[in-house]
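For this view, one protein chain was removed and the others were kept in their places.
Which chain is which? They are A, B and C, in the order written, and residues in each are numbered from 1.
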Amino acid sequence: MPRLVPALAPTLALAIALPLAAQTPTGSRWWPSEWGAEDERGAMHRITPAKVLEAARLITEGEIYQLGRTYDAEMPLFGNRHYSLTIPGLPTGGPTGENRILWNDELVSGQIGQVGTQFDGLGHIGTEVDGEYLFYNGFRLSEFGTPYGLERLGVENVGAFFTRGVLLDVAAYKGVDRLAPDYVITVADIEGTLARQGVEIHEGDVVLFRTGHSALWGEDNATYQATNPGPGVTAVKWLIERRIVMTGADTPSVEAVPGEDPNRPFEGHQWLMNRNGIYNLENLDLEALAADGVYEFAFIFAPLKLRGATGSPGNPIAVR
Amino acid sequence: MPRLVPALAPTLALAIALPLAAQTPTGSRWWPSEWGAEDERGAMHRITPAKVLEAARLITEGEIYQLGRTYDAEMPLFGNRHYSLTIPGLPTGGPTGENRILWNDELVSGQIGQVGTQFDGLGHIGTEVDGEYLFYNGFRLSEFGTPYGLERLGVENVGAFFTRGVLLDVAAYKGVDRLAPDYVITVADIEGTLARQGVEIHEGDVVLFRTGHSALWGEDNATYQATNPGPGVTAVKWLIERRIVMTGADTPSVEAVPGEDPNRPFEGHQWLMNRNGIYNLENLDLEALAADGVYEFAFIFAPLKLRGATGSPGNPIAVR
Amino acid sequence: MPRLVPALAPTLALAIALPLAAQTPTGSRWWPSEWGAEDERGAMHRITPAKVLEAARLITEGEIYQLGRTYDAEMPLFGNRHYSLTIPGLPTGGPTGENRILWNDELVSGQIGQVGTQFDGLGHIGTEVDGEYLFYNGFRLSEFGTPYGLERLGVENVGAFFTRGVLLDVAAYKGVDRLAPDYVITVADIEGTLARQGVEIHEGDVVLFRTGHSALWGEDNATYQATNPGPGVTAVKWLIERRIVMTGADTPSVEAVPGEDPNRPFEGHQWLMNRNGIYNLENLDLEALAADGVYEFAFIFAPLKLRGATGSPGNPIAVR
Partner (left out) sequence: MPRLVPALAPTLALAIALPLAAQTPTGSRWWPSEWGAEDERGAMHRITPAKVLEAARLITEGEIYQLGRTYDAEMPLFGNRHYSLTIPGLPTGGPTGENRILWNDELVSGQIGQVGTQFDGLGHIGTEVDGEYLFYNGFRLSEFGTPYGLERLGVENVGAFFTRGVLLDVAAYKGVDRLAPDYVITVADIEGTLARQGVEIHEGDVVLFRTGHSALWGEDNATYQATNPGPGVTAVKWLIERRIVMTGADTPSVEAVPGEDPNRPFEGHQWLMNRNGIYNLENLDLEALAADGVYEFAFIFAPLKLRGATGSPGNPIAVR
């Protein structure tokens, strides 16, 4: 069973009832980090050596699953983002020397931390409060943002994920190939899926939702990107109480879009990253894990240390 | 002891003695892959489930070391490459909705697979032979190269490294803080370092050289980038016989530059990637591993699946 | 009447009759430039001081027409090209100083010389002959091309257009709003249009075709980009004999696509730039000129001096 989180739970209850300016605990400007006023790593602190060893013990078969998607110019993209890869010169250098060596490079342009398989760092999501833009731990964008990168909360601070991963195959639980694009996953769905799979969520886990939505990837990009099934804000809060380190899914946003309240878009992102320092991983390929019925595994991912970046591309792996 | 490699060893002996056009085994156009004429993954085939389990067994402390460097505009760079990161808008989106959410993205431009900590895939290095540009397994650049990415040997084919890693702290073996920028590491140096550390190289390992050269990173970029210590081509061939999967180092090129023969620049790259399908990982930070005397560990790295790319940025990790 | 071009005309007649390898005059490797074996500017030599003065005399009203289109992410694009503009930071700098100054920059990524209104320089188009890639004046790409820009024929060599411009409103001549997307403009069409408009083509002119095709810009980008009306290769050769300096149009390619022979795509580009050093200007907005019946004018355009580039963006103007 996940441990109870007495310190956080009252905060959550309070937050739902009160207007925005009054939502923070005990009148503070913003949700304080449990890891101190200067903390920039959030839930990564839960990946302790003991947690690493818990994950390592799940490696019994020696089988690796790549969860990252291939980046190319045909990916579905959010808004005005772009992705371009070219090979200057072909070859880019040489042939030279008596050994006639030659080489190719690639030139990439794009919102590389926020296209394709993408990791949301703590500098990605904030909330406007009384005209200020507040991020994790109450850091103000006006104080740490620069046009050439963030001076706080950049992904170079995150470190590496080597922890227990849990797959929630909600599509299988619901008996469908693919959840409807606007389906909101409930706490009951999560509990039902866990029971069906015979697994539990532990503190420090990465929790990945398989919805089947990724069947649209490359087939119907417009529908893939427009809305997506996923946990509603209620389920997100339930996950936060389990003290996980990251959510992930085979969808563009992980949380349901438009979700429980269309007037509060992407609010799960605020509960996760902005208030609780919990990360988020989007556009995964979870098909092989699901096909093999792999529901717990070592989850491994080290974001690129892009100084001052809000996110990172990646090819996370599951190992069992 | 590493297994002998009877099939390859005669080839190597032959190659040293004969002119280029005659170097390939048994008169073939290029070194044939031992994994078949269509193979694009090279030495990755050595990372079997058994090898994954060998690596996993090295995880006894639950401690993670990040080996990747931070990417920023102040990195030393090869030639005309560039790296730029900006935050459009600050914030890039919002605030919007009743929940007043806002977000930042980052826009990156650069030779992202060939700056900073960088992984050399099999589409990076080739050799001109009789006017043709030949890559791993004899694939011709004229047949698989396009301006928008490689149609063969792209890094999306590589898969993930989860294997045994070995650190060779040659600087410590030689009793210096930093090897001279033109020092050529010999087979005797490797054997001496292994003996001092009490470890062996196994088939399927990643072998990382610590030279101390990285003390120059960010301190004297010009010297860091101009030349670097590392294994000479003789030592590279010795490593190839051990059937490893990747070399790496705390230097820009891993192999010594200018190396044993300045008229044959980067020839180790040709022996590794081009002829034998063995990968290469540059600009690592190996200081913490060396300081803790960690000489064998689980090495984990999954290149970004950038379609058609020649390399990948990364933040490889060592776990013990 | 345009002056006769005795030196070129036999070449053209010969070229039509013979196979490719034999097409060049008098057995030379490639069409020699009439401006010498080292020339990199082609037809720009026709813009003499006398020609500038001829153009200046057409300025009698003081009215300026901008012929360039607006660049944005919604433009129709050829192939895999992209265009991205972002504002880092917003503002990018400041506020600073007692004067509280602040500033914005823009970051642009894209094939900037070959998107939107675009000027084709002499490094843009070449022809493969016996395995060599030959450009204007017989320069070989293998000798002047580098991954970081062309060492010959870059647009920085072109100089500035200040010359007489002629608009051919072929759509009006044919009595249609828009020519069919596959319409091939003939020599008779050009002569009929000139007669209707009461103007002639002079040596050193820029000749702009109005087809009405640009009504599709931003309305039906797919159709706009797929094919376009324009002069066929026969009409292109007729224009070359008039010793003009540039063709232009309100279409993506100026010359008809697919044109007279679909097995010989964009062959007009070869006749213009590659063989005769005559430039080409695409995706113009000619509506205001046509609406006002302005058929001759001073045409002014100075390509960006992008070192080693094949083309240039621009906002050419017509002044009368």
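In the analysis below, a residue touches a chain if its C-beta (ideal position, glycine included) is under 8 Å from a C-beta of that chain, and two chains touch if they have at least 3 such contacts.
Keep in mind it's a predicted model, so treat the numbers as computed, not measured.
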item	value
Option from C:42, C:181 or C:314 whose C-beta touches the chain left out	C:314
Full-complex contact with the absent chain, from C:49, C:175 or C:198	C:49
Full-complex contact with the absent chain, from C:111, C:193 or C:247	C:111
Hidden partner chain, residues of chain A it touches	80, 84, 86-90, 107, 109, 148
Touching residues on chain C - with respect to the absent chain	20, 47-53, 56, 59-64, 66, 68-73, 79, 81, 85-88, 90-91, 93-114, 117, 123-129, 133, 141, 145-150, 156, 159-160, 162, 261, 263-267, 269-270, 300-311, 313-317, 319
For chain B, the residues touching the chain missing from this view	73, 80, 82, 84, 88-93, 105, 109, 145-148
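The criterion applied here is as follows: only the chains that are shown with their structure count from here on.
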item	value
Self-contact between copies chain A and chain B, residue sets same or different by half	same
Gap in Å, rounded to a whole number, between the CA centres of chain C and chain B	46
Centre-of-Cα separation between chain B and chain A, whole angstrom	28
Of all residues in chain C, the ones touching two or more other chains	80, 84, 88-90, 109, 148
